[in-house]
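I'd like to ask you about the structure that follows.
Removed from the display is one protein chain of the complex; every other protein chain stays in position.
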Amino acid sequence: MDALIQAFGLVFDPFVLGVIAVSAVFGMFVGAMPGLTATMATALLVPVTFFMPPVPALGAIVTATAMAIFAGDIPAAMLRMPGTPASAAYADESYAMTKKGQLNLNMGVNLVFSVAGGLVGVAVLIAAAPLLAEVAINFSSFEYFWLACLGLTCAVFLTNADAVKGFLSLFIGLLLATVGIDPSAGAPRFTFGEVELMQGVNFVATMIGVFAVSELLRGASTVRDAGHVVVQQVGDMFRGLGAVFRRYWFNFLRGSAIGTVIGALPGAGADIAAWISYAVSKRFSKEPEKFGTGHVEGIVDSTSANNSALGGAWIPALVFGIPGDSITAIVIGVLYMKGMNPGPTVFTENPQLIYAVFLIFILANLIMLPLGWAAIKSARQMLRTPRNILLPMILMFCIVGSFAMTNSLYGVAIMLAMGIFGWFLEEHGVPVAPLILGLVLGEMLEQTFVQNMIKADGNWLAFVDRPIAGALGVATLLIWAVMIARGTGLLGARRAAAA
Amino acid sequence: MRVNDAVLGVLLLGFAGWVWWLTSFFPAFPGQDYGPSLFPRILAAGIAGCGLLLALRGLRARQRLLTLDEWVRDPARLVSVLLMPGAVLAYIFVVDTLGFIPTAFAILLVLFLWFRARPVVALPVAAGVTLTIHWFFAGMMRVPLPRGLLDSVL
Partner (left out) sequence: MASFTRRTLLAASGTALATAGAGLAAPALAQGRYPNRPVQVIVPWGAGGGTDATARIVSSLLERDLGQPFNVVNRTGGSGVVGHSAIATAQPDGYTIGMITVEITMMHWQGLTDLRPTSYTPLALMNSDPPGVTVAQNAPFADIRALAEAIRTRPAGTFRASGTGQGGIWHLALVGWLQAMGLRGDHVRWVPSNGAAPAMQELAAGGVDIVTCSIPEARAMIDANRARALAIMAPARNPMFAQVPTLNETLGINYSTGAWRGIAGPRNMPAEIAGALQAALKRAYDNREFQEFMSSRGFGTVWGDAAQFASFMAEGDRAMGDAMRAAGLARG
C-alpha cells in the first residue's frame, strides 16, 4: 500500500506529467506517419530517456508506444497506408469503410476500442505479473533455455511469409548474436581484430537500421515527385458507437484476450496480434462474406488486439526479462539502464517503480481518448508534412540515435550496414522480424545452453529434469512437431501446384 | 531490385562456408566439448540448408537473374536512393574532424536541396534542426557528439 502511494507521488509530479504529455504528442506523430513505427519511437526515445529517472523514462516509452499503435490506424483509414505495421492487418477493411462514407464511425471505433483494448492489456499485466514473479524465481538456465526456444519458435510459427525465408532470417539473426565475446570460453568471435566488434552487434542500432533506414531507402526514390493527398473531413466520431459495442462486445473481449496472450508470448507483438485476431474474427463471424467490404466487425477485434498486446508484452519482459515484442526488447535494455533489472526481484526491490509504470499505462490509455480525437481532427495537416523535409530529418535523428547507443560511430556504422542489409532482405521477400528476434534471444539461447551443458555434465536428460523445464520443453517440442508436419505438408502442396 | 532465388541461394552457401571456415580458428576450451565454434557452426549449417532450398527452388522457377526496379534506371531517383547511405557514410568519415554541427548542417542542406526544397526553407530548417539536435542530445542528454572544429568555441 505504501508503495502504491509512493507510486502516485512519482507519477503525479509536474516533470513526469510533462514528459508523458510530450511523449504522447511524439507517439501520435510517429504512429500517424507511415514509415515511422512504434518500435522506432521506442528506439529513438532511448537516448532521450537516458538521463531521466526511471519513472519518466519508462513513462515516455509506455505513452509513446500506446499512442503510436493507435495513431497507425489513422492513415490506414484515410490513405490505405498503415502508420505502423500493427495496423497493416485491417488497413484494407478500414479504407473500404471510409470509401463507403463511414470515416466517422471508422475513426470512432478505432479510437475507442484501442483505448479499451489497451486497458484490458494493462489489467492483465497488473493482475498476472506479480503472480508470475513467484513462479519465475524458480527459473534456472534450463527454463530460460526453453523459453528462448519458445520465443524463437513463435516468430517463425506466426510469420506469414515463406517458411524457408523466415528460418533464413532467424539463422542470420542468431549468427549476428554470436559476434563478440563468446559466453563459454570468453573468446572473441568474428571480430577480425576490431576492438569495437568485441561488443557485438548492437541491437537497437540494428533495429533503427532495419526498420527506419531501410524504410528511408524505399521512400527516397519518390521524394522528389511526391504529390499532395486529399483527405475527407471528419465529423462526429462517437455517433453509432453504442450500437457497435452492443453488437460486437464479444469481439472486443476476444480481440483483447488474443492480443494480450500473443503480446505476452515472447517474440510476437501487436502486429501479429492484429493479424491473428482479424483471422479469428473472420473465421467465427456469422457474416464472413462481409469481410473486406468495409465491415466493422474485424476492425473491432483487431484494433482492440494490437493495443492490448502492448500491455501483454510487458509481462514476460518484467518477469522473465524476455521481450514480448520488439518494443519491450528495447524496454528491457532501459530497465537495466535504470537499475530495475527485470526478473522476479523487480517487484520486491522497487515495487513503487513498477506500480508507477502501471499507473502511467492506465493514464496513457485514458489521455489517448482526447488526444486521439485531436490527432484525427488534425490528421489532414499532419499527413501533409512535406516529405522532402521529413526524410532527411529522420535520417539525422537515426544517426544521432544510434550514435548514442554505443557512444561511438560504431553504432552509426551498424545502423547503416543493417539498414542496407534489411532493405536487401525485404526486397527478396525475407522478413526481418525473425532476424531481430534471433539477435535479441541468441545470446540467451547460447549462454543458457552452455550453462546447462556444464551443469548437467553433458547429460541431455537434465534439460527436462525439472518440472517447469520439462513442461516448457515438451510444449516447445510439440510446437516444433506441428510446424514440421505443416511445413512438409505445405512443401508438398507447392510441389503439386508447380507440377 | 532483386536477384534470382538461385543466385541468392548460392551466395548464402558461400557465406555459410566462409563462416564455417572462420570458426575453425576459434580456440577450444579445455575440458569442454561445446566450445565457441558450436553455435556458429549449427547456424552456418542452417543458413546453408536454407540456401540450398532457395537455390533448388530458384532453378525450378526459372526467374530472371536480376530484376531491376524502375528507380534504378532513372538517374535522378537512383541518386535519391544512394544519397541516404551516402549521407551516413559521409557523416561517419568527416564528423570527427569537422564536428557534429557543420557535418549535420551540410548533410541536411544537401539532402533538402536535392529533394527540391526551396533554399529559403532549406537553410533555416537545416540550421534549426542541427542546433536543436545538438542542444538536446549534446547539451541536455550529454551524448558526446563530436565537437571537431568548434571544440574550443563550444
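Letters A and B mark the chains as written, and numbering starts fresh at 1 in each.
Basically, contacts are C-beta pairs under 8 Å (C-beta built on N, C-alpha and C of every residue); 3 or more make two chains touch, one makes a residue touch a chain.
All of these numbers come straight from a predicted model, not from anything done at the bench.
Participant: Considering the whole complex, which of A:P188, A:G259, A:P434 or A:G473 touches the chain not shown?
Facilitator: Within the whole complex, the residue contacting the unshown chain is A:P188.
Participant: Based on the whole complex, identify which of A:T293, A:N407 or A:N459 touches the chain you can't see.
Facilitator: The one listed residue touching the chain not shown is A:N407.
Participant: I'm checking contacts with the chain that's been left out. Which of A:Y90, A:F113 or A:F142 qualifies?
Facilitator: Of the candidates A:Y90, A:F113 or A:F142, A:F142 is in touch with the missing chain.
Participant: May I ask you to list the residues on subunit A that touch the chain which is not drawn?
Facilitator: Within subunit A, the residues that touch the unshown chain are 50, 137-143, 180-181, 183-186, 188, 195-196, 198-200, 336-339, 341, 343-345, 348-349, 406-408, 443, 447, 450-451, 454-455, 457.
Participant: Provide the residue numbers of subunit B that touch the chain removed from this figure.
Facilitator: 27, 29-31, 97, 142, 144, 149-154
Assume only the chains that are shown with their structure count from here on.
Participant: What whole-number Å value describes the gap between the mean CA coordinates of subunit A and subunit B?
Facilitator: 23
Participant: What residues of subunit B sit close enough to touch subunit A in their complex?
Facilitator: Residues of subunit B touching subunit A: 1-3, 5, 8, 12, 19, 22-23, 26-29, 32-36, 39-40, 43-44, 46-47, 50-51, 53-54, 57, 60, 69, 71, 76-78, 80-81, 83-85, 87-89, 91-92, 95-96, 104, 107-108, 111-112, 114-117, 121, 125, 129-130, 133, 136-137, 140-145.
Participant: Write out the stretch or stretches of subunit A touching subunit B in their complex.
Facilitator: Per the stated touch rule, the residues are 47-48, 50-51, 164-165, 167-168, 171-172, 174-175, 178, 182, 184-185, 187, 189-190, 213, 216-217, 220-224, 386-389, 391-393, 395-397, 399-400, 403-404, 407, 409, 412-413, 415-416, 419-420, 427-428, 446, 449-450, 453-454, 458, 498.
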